[in-house]
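Apart from one protein chain that is not included, each protein chain of the complex appears where it belongs.
Then we have subunit A:
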């Protein structure tokens, strides 16, 4: 019989097939939908190229240190988030619990966004694209009223996809088509995470690399579109005055933080499957830089396409005016072109001012069209889909675009699900003999059933709530406790020795300074600023109400009190885990110390990775 392997810590834990898989998984987790639809928007509204300054400062002092911390922690302790924090100190076990709860909440709503992407994807195979034409009304004399007053793209999104209700209190009915797509999405997630990293490791090769291919294709296509250069110039022209606004710095800090998917526990889980002698420092820097570069790279095609859309809208506006003028004055066709429009207008205005005023011409301004900035689902499902209709070969572009969004979101989902799956595996909820497939199946099934409430008519309002409250404040709190926990409770000296043992070289002074002082301080400031800004006005939302006077503008509404209570609950639930668990352990310890018959167990487990 051959001797067993020499590594004394052979514990049967699954591991990555190779280092590339691990790096790719981390990158896939970090690079998500936000890189495509939030970063370009922020760049645009915060002074173009000038935004990169606070962005890179935040990356340097907040993003990279926190990322390194999580990766080093997971790699050294070789446990998921709950186990790892319990090992650091049972009083800090709540931090792991909090991460776990946040991962669950985010997985629920994130997959519903992917459901929408899938719905658009399977609808892209039609000719003409269903969001390009308005359906007719009943007596076939004109178009459907709701569609006619807004645009066909808006109609397809709000009516045909979401079937949205005018108010969050009205739940509406379950939309069967969304349920089908939701089931498919969870089935895909189950397929890819069925055996943990064994299967996600294979799937990640596709889902992490494919978006880059599509972005490149869109880049090439986007740059050839007319008006693309206007969009790009508009995006990147730096306006340094915006840096005086503290809002810009806050947005940069929060963007870096959420973009790197910190405090979810997923990164800790990924790193825990690594061999311990791995250079986590280099990994952290690589992942952070690739994430930021991807954001920049993605904003180029996004803005080329937006510039193209603005230019086309501007040309449409001009053309409409030209037609009305030609019809009114009975001038020959093509006498007024876009080039000589302004001269004609001034001539006509001076000679026939009443007639011109009677025409009620809209003033066409390219800047105004470029200024219409959207982020989030509006960018992908309304603005971009409209731009795709205008491109030749729209089906192919639509299919490519939605597959890209789906891969981006799916690779982030892997990280979220790992953040839920790994701690559960370690807590031995299911007996060891039961296969892993069962646990992942149960997780996916339960999540699917809970996520059914997002397919109601009011579903998208609830997703906004989850995004704003469950996916923002708790993460800041958890990250803050993470840094404080490692720096002051576990003690930096001990941690730097562990990291030295793993990477084989001494920790740079940069890490000491950022972990001890800068990152916690920055997180505290960001948290305070974030909360203050949220508290300044009562939480409100914009509703799509066809009966509103200002339709097609969205109606501004305030959340009813019961919804506000749910918002607070969502934000507080993960955060409250931290003090609760600490309190629980304190009470347990007090009771043990009072009862001398009980042998006090080791409260602070000083063992390293083998515990």
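Basically, contacts are C-beta pairs under 8 Å (C-beta built on N, C-alpha and C of every residue); 3 or more make two chains touch, one makes a residue touch a chain; residues count from 1.
As a convention for this text, contacts and distances are computed from a predicted model.
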Would you kindly match the missing chain to its UniProt protein name, picking from "TMM27 protein", "60S ribosomal protein L5", "ResB-like domain-containing protein" or "Serine/threonine protein phosphatase 2A regulatory subunit"?
"TMM27 protein"
Would you mind spotting which of A:43, A:188 or A:284 touches the chain that isn't drawn?
A:188
Given A:226, A:353 or A:435, the residue that touches the chain left out of view is A:435
For subunit A, residues touching the missing partner are 119, 122-123, 125-126, 128, 133, 135-136, 140-143, 180-181, 184, 187-188, 190-191, 194-195, 199, 326-327, 330-334, 435, 437
